[in-house]
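Of the protein chains in this complex, one is absent; all others appear in place.
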Amino acid sequence: MAIRAGIVGGTGYTGVELLRLLARHSEVELAAITSRSDAGRPVSEMFPSLRGHVDLAFSDPAQAGLDDCDVVFFATPNGIAMQQAPALLDAGVRVIDLAADFRLRDASVWEAWYGMPHACPGLLPTAVYGLPEVNRHKLRAARLVANPGCYPTAVQLGFIPLIEAGVVDPLTLIADAKSGVSGAGRKAEVHALFAEAADNFKAYGVSGHRHLPEIRQGLVEVAEGGEVGLTFVPHLTPLIRGIHATLYARLVADCDVQALFENRFRGECFVDVLPAGSHPETRSVRASNTCRIAAHRPQGGDVVVVLSVIDNLVKGAAGQAVQNMNLMFGFDETCGLELVPVLP
Amino acid sequence: MAIRAGIVGGTGYTGVELLRLLARHSEVELAAITSRSDAGRPVSEMFPSLRGHVDLAFSDPAQAGLDDCDVVFFATPNGIAMQQAPALLDAGVRVIDLAADFRLRDASVWEAWYGMPHACPGLLPTAVYGLPEVNRHKLRAARLVANPGCYPTAVQLGFIPLIEAGVVDPLTLIADAKSGVSGAGRKAEVHALFAEAADNFKAYGVSGHRHLPEIRQGLVEVAEGGEVGLTFVPHLTPLIRGIHATLYARLVADCDVQALFENRFRGECFVDVLPAGSHPETRSVRASNTCRIAAHRPQGGDVVVVLSVIDNLVKGAAGQAVQNMNLMFGFDETCGLELVPVLP
Amino acid sequence: MAIRAGIVGGTGYTGVELLRLLARHSEVELAAITSRSDAGRPVSEMFPSLRGHVDLAFSDPAQAGLDDCDVVFFATPNGIAMQQAPALLDAGVRVIDLAADFRLRDASVWEAWYGMPHACPGLLPTAVYGLPEVNRHKLRAARLVANPGCYPTAVQLGFIPLIEAGVVDPLTLIADAKSGVSGAGRKAEVHALFAEAADNFKAYGVSGHRHLPEIRQGLVEVAEGGEVGLTFVPHLTPLIRGIHATLYARLVADCDVQALFENRFRGECFVDVLPAGSHPETRSVRASNTCRIAAHRPQGGDVVVVLSVIDNLVKGAAGQAVQNMNLMFGFDETCGLELVPVLP
Partner (left out) sequence: MAIRAGIVGGTGYTGVELLRLLARHSEVELAAITSRSDAGRPVSEMFPSLRGHVDLAFSDPAQAGLDDCDVVFFATPNGIAMQQAPALLDAGVRVIDLAADFRLRDASVWEAWYGMPHACPGLLPTAVYGLPEVNRHKLRAARLVANPGCYPTAVQLGFIPLIEAGVVDPLTLIADAKSGVSGAGRKAEVHALFAEAADNFKAYGVSGHRHLPEIRQGLVEVAEGGEVGLTFVPHLTPLIRGIHATLYARLVADCDVQALFENRFRGECFVDVLPAGSHPETRSVRASNTCRIAAHRPQGGDVVVVLSVIDNLVKGAAGQAVQNMNLMFGFDETCGLELVPVLP
């Protein structure tokens, strides 16, 4: 029998992407999707792409019956899930937050970067960071999952093999990351207008982006507590979907990086290590849950360059959330995610 | 047991799209994909999006064993299928040509528009034009299918209800159609370069495009032989995928166009008539086999404006070919085509 | 000595485009640019492209000294210029409104389409519609100019030769027009986001767009009062800049359309009639004030297809405003507008 899934805040891009994936998931019944402002409106009216696939209407959160769901996804702005998760968890509902509320273990760090008090710091130790390639075992038993950010997914998957193996200097890491504009969400903001973002490229947040502490926390963990020094520069690029992370690290031990990556991710269903010399393209993972990675040592020197691509809305958000749900409920990890990337 | 499918000419966009669809089709085993120039090269090396989904390598047409297939798709330039189809048909293989070789019933018209002699005019009467919404019955028994062109699919589906009902003047039809650049194929040509086609819009082929006689033939048939006058202007627009046809016709009888369209396409699995007043977007069908249609009468006048959108590589090519295959082999018509459009 | 020019509402795309043009205009001193919300902020901080070219800061309208200008441009939303123009005109300032306030001669028609009462209907008869190719003589003496809309510029220039010559049926005109997204302005709206408008194409406003009465009024005038029947369908296309109008008309008299267009626009500095058989591209006029036009008779039939392209922010807005200013002040009509289009 299918589990009942609810979505809080379904009018953004991660919401519609969750719907695209869950609509075809054989083990899930879509029970409710909430939106205070659009309550009563059929989802497929806002997103005509879902006509014929999703019959639900948005419902008011109060009447949505989320307590009766087996799992609730929060596809909301930061600061919402932490208000509502405690009651749902008390009611026995499992929670997957696609926003940042439960990503940082240290509430004071969270509050410094997100500029608000945390509503339930006591839950932070129980939240599992939803990167299956690191925490698969814990995720199977998780009741509260912090779904990783899009940049952190691409960057961590690219650095983890090197740091786990202890072959690079963890103090001089550089992550130069590029994101498509859907990463900014479906919010009416001038900087994300077509006429602003098309045919344009820029960095942003060089002085400090919220994904920096998240990435650093994840890398510190695989470094077994060792210090990590990371420079992280995100860029806005005229893609709809896609993240390309270009990662730089300095080798401190000789290393066959190709073998290192292949061994680390052997058997992973959603990480694809490309042959040596490859340059992964963002479109090669478009609309799919795969992360493709290539590792280089230019001119055989001591700098490792890792190229890591994901679809920010799938492996970087909704797809990874479904992958985590699959683990939490004992489904096949790939269920509902057997998507062939759309190219061209 | 799955049928065995072969693809001739799999290095173009319709080829890779066929692979994307057939790789997940429960009733099909991909038996061979040919490319003379790339024989021996794994398909997923050329199209990394298919890594993990398609294990085939391109094979030389002579060694591909196409005779042992149940169905062969031609995703080749015009003029190839007509050379090879006769032998395959003789061997009992069913053939679906995604190019134009069998689309026009009159060999002399074909030769005039395509600039070469037809290799097997005797087969033309046996070919079924693969528009299921018109020829579903014939397609179930077809051995040779002429898969429609992309423009002709979008334009015919939009005009057919009006012409069948006899409510518009068939002599003054106008089809203003806009196509994404993938419609030009995966050929190295200057006009299709990113730096030429991005941030640019233009008409082409105003003096006469090969899809004009194809559309006219289809409309004449539903007009039951009456004359049809059509002005067809295609445009190149900076989309990867998508066709938007804006159709103009003059009413000669009063008519509830909304009801007319809804009735005509009721029960159709891949034609979605939108509510009155809608404006379909190409992205609402991106990567799916659906045609979405809206019909308008601006200011209640006697001009009907029909808006019809498809993904040129799916309903306009590979998806429609799979739909035709499903009909030919008695599969569920939607098998392998239950695709939720990718938006954004 | 240079004239003093002011701009009201300089934070939108027509505003920044006016600045781009006026900054290099040898006869103009930029005296003031107003923005209530951004008063005090240097213009080049909002638009870094203007660093080194424009030293002004935005000023509060009340302190801007617009009364001391020779000419004031309104680059404001509809409904603003009609509030402020009377006082400026009384003070002897000439006014060019880039919005719609003075475009329609009939106040009641204006009020019906724009949904508000007109603040100064008495000024409407004195306003000159700023299409120099029609009203050049009147513009030289104008004190109040209604700068045409972007679609109306492209559509009228394409239809005018045919209608003036009386060679087409004026009752069955069709204008299928496509615009870049900058035409929607620099307003934070979801539908204009990159992730909504990129890789997407759609029609809008089929039931009735405000440019329809404007175009019809202009065509009625050149038809010498005869009736005009026009179907106008605008489309949003993933261009930053550019309008492509595809126009359809039915010939009622034999006609060498190529000669007709060449004769009509001979000597026009900003209308370029292409050789027979051409397909103008929007990028061929990008960032310039030129309208390029080609006229076709497909298959030698009685349908004329006219292709007309402009840059919506230049000939469709700011450039045409400068052209009008040049006429009003007796400057060379091309002054400040000798721009070579940017291609690629």
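So that you can tell them apart, the chains are marked A, B and C in the order they are listed, and the count of residues begins at 1 in each.
Quick note on the criterion: a residue touches a chain if its C-beta (ideal position, glycine included) is under 8 Å from a C-beta of that chain, and two chains touch if they have at least 3 such contacts.
This is a predicted model, so every value here is computed, not measured.
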(request) Have a look at B:105, B:143 or B:186 and name the one touching the chain we're not showing. (result) B:186
(request) Sort through C:182, C:231 or C:246 and give me the one touching the missing partner chain. (result) C:182
(request) Just name the one of A:4, A:51, A:118 or A:178 that touches the chain not displayed here. (result) A:178
(request) Could you tell which one of A:307, A:325 or A:339 touches the chain left off the display? (result) A:307
(message) For a quick check of understanding: of C:160, C:287, C:304 or C:328, which residue touches the chain that isn't displayed?
(response) C:287
(request) List the residues of chain A that touch the chain left out of this view. (result) 172, 174, 176, 178, 180, 195-196, 199-204, 206-208, 229, 231-233, 235, 237-242, 244, 246, 248, 250, 277, 279-283, 286, 296, 298-299, 301, 303, 305, 307, 309, 344
(message) Which parts of chain C face the unshown chain closely enough to count as touching?
(response) 13, 16, 20, 23-24, 47-53, 182, 186, 198-199, 240-241, 272, 274, 278, 280-281, 283-288, 290, 292, 313, 338, 340-344
(request) Can you list, in ascending order, the chain B residues touching the missing chain? (result) 13, 180-182, 184, 186-190, 192-199, 238, 240
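Please note the rule applied: only the chains that are shown with their structure count from here on.
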(message) Could you classify the chain A-chain B contact as same or different, where same means more than half of all interface residue numbers appear on both copies?
(response) same
(request) Write out the two chains that share the greatest number of C-beta pairs in contact. (result) B-C
(request) Indicate the whole-number Å distance between the mean C-alpha point of chain A and the mean C-alpha point of chain C. (result) 45
(request) Round to the nearest whole Å and give the separation of the Cα centres of chain B and chain C. (result) 39
(request) Give the residues of chain A that touch two or more other chains, as numbers and ranges in rising order. (result) 13, 182, 186, 198-199, 240
